[in-house]
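Not every chain of the complex is shown here; the ones you see sit where they belong.
For reference, chains read A and B in written order, and residue numbers begin at 1 within each chain.
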Amino acid sequence: MKYIIAIIKPSRLDDTHAALTEIGISGLTVTEVRGYGRQRGQTEIYRGAEYSIAFVPKVKLEIAVDDKIADDVVDTIRKAAHTDKIGDGKIFILDLKDALRIRTNEMGVDALN
Amino acid sequence: MTINSCHVFRRLPAVLVAMLFPSLAFAATDSGDTAWILTATALVLFMTLPGLALFYAGLVQSKNVVSVLMHHFALACILSVTWVVLGYSLAFSGDGAWVGDLGGLMMANITTETLNGTIPESVFAAFQMTFAIITPALIIGAYVERMNFAAVLAFSVAWLLVVYAPVTHWVWGGGIMASWGVMDFAGGIVVHTTAGTAALVIALVLGKRVNFPQSVAPPHSPVLTMIGASMLWIGWFGFNGGSALSAGQGAGMALLVTHIAAAIGALVWMFIEWFRFGRPSVVGAATGMVAGLATVTPASGYIGVPGGIILGLGGGVICYYAVDLIRGKLKIDDSLDVFAVHGVGGILGSLLVAFLALEAFSGGGLAEDVTATGQFMVQLSGVIVTAIWTALATFVILKIIGMFTALRVSKDVEVEGLDLAQHGERGYHNT
């Protein structure tokens, strides 16, 4: 199994979520995060001065998936989150040793969907 | 609020009663005037609680939001008591040139018979109390995010007695400046010059916040600041309009010019920001509003619409550049720009009133035989003497308090935030 972490633009969350649902992903977890990268934070005004904000708001998706569909999931996220502008974000893929559904005690791939 | 203004705007009904029943005249409260000053008292307390508290609280970091609110709340309480016990007497009892006497200790002389003009003395004393609360509260903006709470309380009480009460006596209590003929309708000198000067001194004595000026955080909540600013605006109607001490032409015109100056001050600031950065901010507009209001305050009972416009413009522009100068260039951490906005605005208005009160500007005119330049010199003297005394006294008070308790919190507490360390609370929870 793979543990996929995607950092995307908040404004792409709804579409990405919809696209994932379409390919049958039935579970994921979302966190509000702040990102630093090539996309620079905007500046804020405060009483006659501009302050630059190092971090920009991003959204992190975490999705545990079976190895078989990992590529498909990555591809789907990539397409849905894509705006072709700096700051579109990254997808990271980690190995997932095991998973467990708390309600039923199912393990492994069975826990995921 | 001055004796002058009372004369100018004395209302008819009281006169009428006096003519009909001379023997009753001494006891006549006017219900309309009283209604308005009761309301104005509520409005001015509203300026501090929660107006100014929110205005300032929105500008700091979220880890210090409770401490800022607590400063305002605790000051409102402790200064009320100080005022009742001693302050009111020092300000308004007796006819010394420099300070009142102890005849009004504990407000013992106030009964349901005593009057001030056409309103009960109890109402006058309560109205004045709200000024005695907000003036030290304004200074909070200079020391947020680092001053030790015990020192905040001690300083404010001492300052009320040593600076605010005497200066009030000088100007409004029949003291030395009243005899010079200083014009200060609602507190350009009494409130804003004193608070502004004290802010500067305390900022220098305390020193900068650890992250100033490299990485000052922007206001944690423009929402709170905007709410507070709105309440300040509304409340200022009571501050300036109530200073007429009656509900008549004087109060009406004071309210109108106050409003105009607020609106124009805000617009000036907004358009400067728009021009410089392309983006006008709500914190900027609110700051300009305060600048306009502080500037019009001393003049509000003496001027007409053109005066209000000019003071709004002047206050907006000059305070904007004063912020740049003090915080930007001189790197003085008067954290929320109390001197640059209140001090500079109040002083500016206190000086310009000498001209804007002229009938040429639709003002109410100066006292007989007084020229604008003459009045200007009087105003200048008033401002200078007040600023010097305030600076000296503020410095000495801080040094004395510093012998008994720390003026600043430790660096650790400052970094972690004052809220938990000093008050055991956090502003916002997740649960």
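Quick note on the criterion: a residue touches a chain if its C-beta (ideal position, glycine included) is under 8 Å from a C-beta of that chain, and two chains touch if they have at least 3 such contacts.
What you are looking at is a predicted structure, and each value in this text was computed from that prediction instead of being measured.
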### Task
Write the stoichiometry of the complete assembly in this structure file, using the chain labels as they appear.
A x3, B x3
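Keep in mind that, in the parts below, only the chains that are shown with their structure count from here on.
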#### Entry: Where subunit A and subunit B are represented by their mean Cα positions, the distance between them in whole Å
51
### Task
Note which residues of subunit B are touching subunit A in the complex, please.
216, 218-219, 272-273, 276-277, 279, 281, 283-284, 287, 320, 323-324, 327-328, 337
## Note on the structure
Per the touch rule above, subunit A residues touching subunit B in the complex are 44-51
